[in-house]
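Shown here: the complex without one of its protein chains, the others still in place.
Our next item is chain A:
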Amino acid sequence: MNFWMAIGVTAVGCYAVKLIGLLVPAGALERPVVQRLSALLPVALLAALTAQQTFADGRVLVLDAKAAGVAAAAVALVLRAPFLVVVGAAVVVTAGVRALAG
C-alpha cells in the first residue's frame, strides 16, 4: 500500500506541474529568480541522485562495478553518443566488470 501511495502522490504532483506550465499566464513564472531556481534545482537533484545511485548500496557508500559503468556512460557522453548508447554503455560495462570479477 505504501508503494501505491508514493505512486499516487508522484503521479498527481508531476501531472499538476506539467499542466500548470501550459495553463498559467506567461508572466507568472517568469520572474528571473524563479526561472534560475527551476533551472538549477534539477541540476542539484540529478547530480545527487547520480552520485548516490553510483556509489551507494542502501545507506553504505561502496565502490563497485557500477562506478566503471557510469564512467563509461560519461565517456560516451563526452563523445556525443546518442541517449540509448550512453545507457547501453553503462549497462554493458557494469555487467562486463562483474563477469570478469567473478
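Here is the rule we use: a contact is a pair of C-beta atoms (placed from the backbone, for glycine too) under 8 Å apart; a residue touches a chain by one contact, two chains touch by 3 or more; residues count from 1.
Please note the rule applied: contacts and distances are computed from a predicted model.
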Would you mind picking the UniProt name of the chain not drawn here, from "Nucleotide-binding universal stress UspA family protein", "AzlC family ABC transporter permease", "Decaprenylphospho-beta-D-ribofuranose 2-oxidase" or "NADH-quinone oxidoreductase subunit J"?
"AzlC family ABC transporter permease"
Residues on chain A that touch the omitted chain in the whole complex?
2-7, 9-11, 13-15, 17-24, 26, 29-30, 33, 35-56, 58-61, 65-66, 69-70, 73-74, 77, 82-84, 86-87, 89-96, 98-99
